[in-house]
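Not every chain of the complex is shown here; the ones you see sit where they belong.
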Amino acid sequence: MTDVTILPTDDTLRLIEALVFASAEVVPMKDISALLPEGIHADVVVKVLKARYAGRGVEVVEVAGGVAFRTALDLAPRLRKLIAKPRRLTPVAMETLSIIAYHQPVTRAEIEHIRGASLSQQTLDQLLELELITPKGRRDTPGRPTIWGTTAGFLSYFGIKALDELPRRDDLLIDRG
Amino acid sequence: MEPALDTAHSAADTLILHLDGFEGPMDLLLNLARAQKVDLAKISILSLVDQYLAVIADARKYSLELTADWLLMAAWLTWLKSRLLLPAPSDELEDAEAVAAALTERLAELSAMRKLSAWLGRRPILGDDVFARGMPESHEEIDSSGVVIEPGVFIRAYLRAMRRGAKSTGYTPKPLNFWTLQAALHSMSQRAERQFSWTDLQDFLPESPFNETERRAAVASTFLAGLELAKSGAVQVRQQEAFGPILLRTTPDGSDPAP
């Protein structure tokens, strides 16, 4: 944040509101900055917009390194029935995705070693189709296996700002029954 | 799948195990370890091995078909158990303990990933818990009115055209000595400015040395030049008999001669 916070004008707010609202995808902060007058900071504008939509049916969320409008979480049970778009992952896919998120870049063999089970084509296809993972090149080891990593879509899918928002490793290793 | 396998293990609680409900040997091991209800780092590898082997033995009793990885793990755990129990040279025991530690670590890792998976599952999932704009509006406009002219491509195109052109006309080092229509027009227009009376077409031919082909071409272009000037009203053309000489003169009253 800056020392002096200059509040955006209503005109600026409307413009950014329209920009973010128009998109189904996350709007990168730099795209917002590009439309702002000199001296106005994108994070201030986002803060004001967030406050304005707090408690409404649609909200401003900061996700995947940018900003997006999303429906309020508490409306989920009712909206789910109205907007049929089942894209929930299977437990196996969730586990595989977790391993990729944590160990990226990671090879298929490494994923299989951690899970102690082979990776099915179906699981790989599901993760690829939802654009949650992507190949990140090949590892310089014999056989040059493909290495996998998560995408910006992964962050957006789970409403995460950045990878460092994932729980810390120590917290995951603590065993409480 | 068919027969579920129930097995009571050594702990007080009865753990109902359905083998086909497990993802694989590691999954079963993790569940067995969790059932010990202690920190994963402190589990007893020996009792874990016993439990695993008991499950496998049961499965065989019920003649459940087990895939290779289940049996491989069983064989490996049997080996590990024997190394951990039997009096052995100290370095071999150390090896076995290291292997046991590695197994504990693998179980801890899998457990951590399960927790991350559960954490992710509690997130507001896009398209299921929260929804994005259903009808996004694109403010992008494709402007394809422009054109790319890369100098390199431009130059290569020119050279390609020139090469083809040179080939099709046949390259001759000596310039062609044709009396062109332009030249004929130019020369005749100049003379027309000074006026002339009936003059034979032949007199308008240039004096340069011509071969027969060139001479006939010159006659043709001079004749065309005459017709062109006649069309614009600058000259008049007359031929008194078929194949007779063609005569030209400037139009007497001088309607404005075309340039």
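For clarity, chains are labelled A and B in written order, and residue numbers in each chain start from 1.
Assume a residue touches a chain if its C-beta (ideal position, glycine included) is under 8 Å from a C-beta of that chain, and two chains touch if they have at least 3 such contacts.
None of the values given here were measured: they were computed from a predicted structure.
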| Which formula, in the displayed labels, matches the entire complex? | A x2, B x1
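Everything that follows uses one rule, which is that only the chains that are shown with their structure count from here on.
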| Distance between chain centroids, defined by C-alpha means - chain A, chain B (Å) | 27
| said: Taking the touch rule as given, give the residues of chain A at its contact with chain B in the complex, in rising order. | reply: 19, 21-25, 61, 68-73, 76, 79-80, 83, 85-88, 91-92, 94-95, 97-99, 101-102, 113-117, 156-160, 166-167, 169, 172-173, 175, 177
| message | Applying the document's contact rule, which stretches of chain B touch chain A when the two form their complex? | response | 23-27, 29, 34, 37, 39-41, 69, 106, 108-117, 119-121, 123-134, 136-139
